[in-house]
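A single protein chain has been removed from this complex, and every other one stays in its place.
Take a look at subunit A:
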Amino acid sequence: MSYAANLAMTLPELVLGVGAIVLMLVSAWGGPGSTRLVSWASVAILAGAGIALTGPAGNGGPAFDGLYRADAFAAFSKVLIYIATAIAILMAPGFFQRTSGDDLRPEYPVLMLLSAAGMGMMVSATDMLTLYVGLELQSLAAYVLASFMRRDARSAEAGLKYFVLGALASGILLYGISLVYGFSGTTLFDGIAAAYAGQRSMGLLFGLVFVFAGIAFKISAVPFHMWTPDVYEGAPTPVTAFFASAPKVAAMGLAVRVAIEAMGPATDQWRQIVIFAALASIVLGAVAAIGQTNIKRLLAYSSINNVGFALIGLAAGTPAGVAGVMTYMTIYIAMTLGSFLVVLQMRDEDGQPVETIASLSGMSRTRPALAAAMAMFMFSLAGIPPLFGFYAKFAVFDAAVAAGLFPLAAVGIAASTIGAYYYLRVVKTMYFDEPVTAFPRFEGEVLQGGLIAVAAVFISPLGYFAIPLLGGWAMAAAQALF
C-alpha cells in the first residue's frame, strides 16, 4: 500500500493536526483578540475532518501495516467525537465572557482540536502503542483544559487531580500492555487475539486485567471513578461538558475495540470484569448522586451511572451489544451536552455561574422553556419512555438479554430505579418548589438556546424517527469489529 493511501486513511487526524498547528500560530500572533476567529475556524476544521470521513478514511481498512484502521466503527465514533467537540467549543465564549477572572483564550479551541485528534487515534488504533499515543494526546490536552481558569483554585485543583490520577491510570494501562506484549510477542491487535485464542498463560490474563483497569479509569467506571466528581466540579463548565461527552465516546470506543478485536477470544474472562464494572457503576453512580447538592457533581455521578449502562452492551460481547453501546453513547452525549448547556444558563445577576441544585427551584415559572428542556433531559437520562433515552437503555438491555445475561439485565435495570430518584429530584426542584431568584437572560445567546432546542428535539419522542438510521449505522459500525 502506497504511503499516500495510508495518509488518505488518516486524513481526519491530519486535518485536525495540521489545523491545530496553524491555529496555534494564528493565536500566538493574534493574541486573545483572535479567540472568536480561532473558535469558528476550529469548528470548521472539525467539520472538515468529518467530511474527510466520507473518503477512504471512513471505510478504508487497515493502514500503516495494521497500526491503524479506518472502518465504520471508527467513523461512527469520530462523527460523535467531532460533533461533541464542536459543541463544547461553541458553548465556551458565553461562559468565559461573563465569568470574572480569565477570559477565553484562543488556546482553548486549539487544545480541543488536539484532543479530538488524539481521540480519533484512540478509536482507530489497532495496535497497543498507537492506542497509547492517541490516549496520551487526548489526555494531555484534557489536563490543560481542566485547569483552564488559571486563577481559579478549584480549576487548578481539578487539573492537577486529573493529571496525577490520569498518569497513574496510564501507568496501569502501560503495565498491562507490557504484560500482553511480553506474553504474546506483539502489540498488534490481531496478533494479541491469536495469542488469546491459543494457550492462555497467567501473564496474558494479568495483562488483560491491567489493560481493563486502565481503560476503566478512562471511561470512569467504578472502581476507577474517583477522579470524576472532583474534576467535573472544578473544571470550567464547557470543559466539563466536553469531558462528559467526547472523551467518553472515545474511551468507550477504545474499550470496545480492545475487548472485541484484541481480546475477543478471551470474552469469558473480561466479561466478568465488565459485568462487575457495569453493575458497580450503575449502583454507585446512582447511590452517590443522591446526596449531591452541586449540579455538576450530580452530572458527574450521572455520567458514571450511564457508563455502567453502556458497559452492559459491551458485556454482551455480540455485534448487537456493540451496536447498543454506540447507540447508547450517541443518545447519551445528546442528553449530557443538553444538560450542561442548561447548566451554563444558571447564573446570577452578575453573570457568575451558580451550581447548586437548590438554585433551580421554581425554574418552571421563571424560565419555563429552559425548565421543560432540562426536565426532558432528566427524564431521558432516567430512561423513562417516551423520551429517547429509553431507546438507549433498550438497545443495551436487548443485547444483554439476547446474550443470555438475564441476571445482569434484571439487576441492572432494577438498579436504574435508584438512578431515577435523583433525576426526579432535579425535576422536583424545578417544578414543585417555589421560585427563588430567577436566572437572568443575557443578550446574544441565540446559539446556546438553539443547541438546547436541537438536543431536546433529538431526545424527544421525535427521536424515534431517527432509529432506523441510527440503528443501521450503529450495526454497520459494530459489524466492522467482528
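The definition used in the following text is that a contact is a pair of C-beta atoms (placed from the backbone, for glycine too) under 8 Å apart; a residue touches a chain by one contact, two chains touch by 3 or more; residues count from 1.
One rule holds in what follows: contacts and distances are computed from a predicted model.
**Student:** Looking at UniProt, which of "NADH-quinone oxidoreductase subunit M", "ABC transporter permease", "ATP-binding cassette domain-containing protein" or "Sulfur carrier protein ThiS" names the chain we cannot see?
**Tutor:** Choosing among "NADH-quinone oxidoreductase subunit M", "ABC transporter permease", "ATP-binding cassette domain-containing protein" or "Sulfur carrier protein ThiS", the correct UniProt name is "NADH-quinone oxidoreductase subunit M".
**Student:** Out of A:G55, A:P265, A:P385 or A:G449, which touches the unshown chain?
**Tutor:** Looking across A:G55, A:P265, A:P385 or A:G449, the contact with the absent chain belongs to A:P385.
**Student:** Which subunit A residues would touch the chain omitted from the figure, given the whole complex?
**Tutor:** 364-365, 379, 384-386, 390-391, 394, 397-398, 401-402, 406, 409-410, 413-414, 416-417, 420-421, 424, 427-428, 431-432, 464-465, 467-468, 470-471
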